[in-house]
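Here it is, the structure in full.
Omission of a single protein chain aside, the complex is shown with its protein chains in their original locations.
Here is subunit A:
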Amino acid sequence: MGKITFISHDGESHEAPIAEGQSLMQIATSNGIPGIDGDCGGECACGTCHVIVDSDWVSKVGKQGEDEEEMLDLTPERETTSRLSCQIKVSEEMDGMTVHLPEYQM
């Protein structure tokens, strides 16, 4: 079973096993990854599951949706590879992927 690594703002690293078909936000919260809130429960309506995907992996996770763009526009820590993790469906293809967490989820 594959793994995804979450690196917090202060450099701490946490891993979560891939659960096929779940969202990246779900696997983060069900594995107690600190720094992912997911307040709206995966509705793409709060922006508190923001992650920054390492550029090597952008092609694997796909593009932001329109609603997602609108929510990301509201976060001051947005970067070009920013995503809302509730909108990323994880698959075994993402084994070994690294994502970075912003300092605050807004």
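Basically, a residue touches a chain if its C-beta (ideal position, glycine included) is under 8 Å from a C-beta of that chain, and two chains touch if they have at least 3 such contacts; residues count from 1.
Assume contacts and distances are computed from a predicted model.
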Protein name, per the UniProt record, of whichever chain is missing from view ("CheY-P-specific phosphatase CheC", "Dihydroxyacetone kinase-like protein", "NADH-quinone oxidoreductase subunit H" or "Possible Linalool 8-monooxygenase"): "Possible Linalool 8-monooxygenase"
Residue numbers in subunit A that touch the chain omitted from display: 37, 39-41, 43-47, 67, 70-71, 73-74, 76-77, 102-104, 106
